[in-house]
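Note that one protein chain is taken out, while the other chains of the complex remain in position.
Per-chain residue numbering starts at 1, and chain names A and B are given in the order in which the chains are listed.
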Amino acid sequence: MTSRYRAAPPGAIVAVRLDMLTALYHRASGQTHLLASPAPEILDALADGPLTADTLLDRLRAAYDLIDADAGALAARLEELVDTGLVERR
Amino acid sequence: MMHDFAVRIGPVGFRVGSDWRAPVAALADLYRDYPAPQDGIADFTVRLFADRPWRRFIRPRVMIGGDYVLPEAAPLSLRHGLLAAEMAMNLQMALGQRRFLLLHAATVERDGRALVMTGESGAGKSTLAALLMTRGWRLMGDEFALLDPESGMVYAFPRLISLKNRAIDVMAAAAPGGRFGPLLADTPKGAIRHLVPDARSIAAMETPARPALILFPTFGHDDAAREVSPSEVFVRLTQASTNYVSLAERGFTALTRLVTTVPARAIDYPDTERAIARVEALWAAL
Partner (left out) sequence: MGRAVTSADGRLLARALADPASTATLDGAGWQALLAMARAELLSAALACRLQGLPMPPAARRFLDDALASFEQGRTVALWEAEMARRALAPLGVPVVMLKGSAFLAAGLAAGQGRFVGDLDIMVPHEAIGAVEAALLDAGWEWVKPDPYDDAYYRQWMHELPPMIHRERDRMIDVHHTILPLTARPTPDAAAMIADSVALENGLRVPSPQDMICHAAAHLFADGDLAGGMRNLWDIHCLIGEFGTEGLAARAVQHGVEAAVARAVRQAGLLYGTDIPDRWRVRGPLDPLFTRRLTARDGWGREARPITRQAFYVRSHWLRMPPAMLARHLWTKWRKRGQPS
């Protein structure tokens, strides 16, 4: 059974690009996060609906010029996002 | 039996109840040119009390209480009662302020624009602000800058300026006509003396200003300046704000707008004259 990852819907997040970092306010939690690439890109890719890790990696490779473009690094970033509550694993 | 005192500082009203007359008398004297709380209703209540009945008289020590308290806070001796009152008012703001985003900063104003100086305690922000006040700037506050999320303006909160150790002599020389509080020796932070903001700063306390420059001053041996990136300013200001989380999305909006629209510089300064020269140069270059 492959897990799927689901992000908070676009209306639930307010994002402001500061410089290399993006400030994010998550309305459901009241928390503020400072995210570096590829985290904002991951959230964007998940905005339309839940994806498995493999599908997510393919989408990111196709859309962006990523620094961490391998499955292991992506898994680590996803786990960090799950810990913050910005992404839910089902 | 309670002795009490009430005052409005900028947009915030306080009432202070005390088991002893002395701290209230000191407050009433130093804040005598300030207005009363609007409608006679204070935003925050502070209490200075004896934790045991006999502590009112025997080696009296002042416990700090009020709307918002820190459990486990250590009492101060009665001779430092004025300091206890000031700390208690700070505590109410730090824990209870919900309308304005609090920045831990000393702020001065010129031509409707605000210079916000923030950073570690002991970096000399209060002293710099007090000196700038004697050089024609309006003092908006030495402890908290009040950022209004809706307008992005900074509101004044001009409490008694808290001068520590060396700064006391510096300001005694720089502001010979100034009104000073009593010298409080041997406090947990050394010697402290309060300076009342000048008449102009008190008179203008309801007038906000547009933030124009954020400064991170550090006192030391160097004499340097560098730009500070928006994300670094964001992180440092949230660390220095006691109520950022409480303000929820309004706080996020206020702070992201501030760091993306207002330039920020970090300066190292070896003495206050160099610092003031640096400030004037940066201000002129805006």
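Quick note on the criterion: a residue touches a chain if its C-beta (ideal position, glycine included) is under 8 Å from a C-beta of that chain, and two chains touch if they have at least 3 such contacts.
The structure displayed is predicted, hence computed values, not measured ones.
A.B. asks: In the full complex, which of B:134, B:229, B:246 or B:260 touches the chain missing from this view?
C.D. replies: For the chain that is not drawn, the touching residue is B:246.
A.B. asks: Which one touches the absent chain: B:55, B:79 or B:99?
C.D. replies: Within the whole complex, the residue contacting the unshown chain is B:99.
A.B. asks: Mind listing the chain B residues that contact the chain we can't see here?
C.D. replies: 2, 4, 13, 15, 17, 37-43, 45, 47, 49, 65-67, 96, 98-99, 245-248
A.B. asks: Just the residue numbers, please: which parts of chain A touch the chain that's not shown?
C.D. replies: Touch set of chain A with respect to the missing chain: 27-31, 83-85, 88.
Basically, only the chains that are shown with their structure count from here on.
A.B. asks: Give, as an integer number of Å, the spacing between the C-alpha centres of chain B and chain A.
C.D. replies: Inter-chain centre distance comes to 40 Å.
A.B. asks: Using the touch definition up top, name the residues of chain A that touch chain B in the complex.
C.D. replies: Its residues touching chain B are 14, 16, 18-21, 23, 25, 27, 30, 32, 34.
A.B. asks: Which residues of chain B touch chain A once you look at their complex with the stated criterion?
C.D. replies: So the residues of chain B in touch with chain A come to 229-231, 234-235, 238, 244-245, 248-249, 252-253, 256, 259-260.
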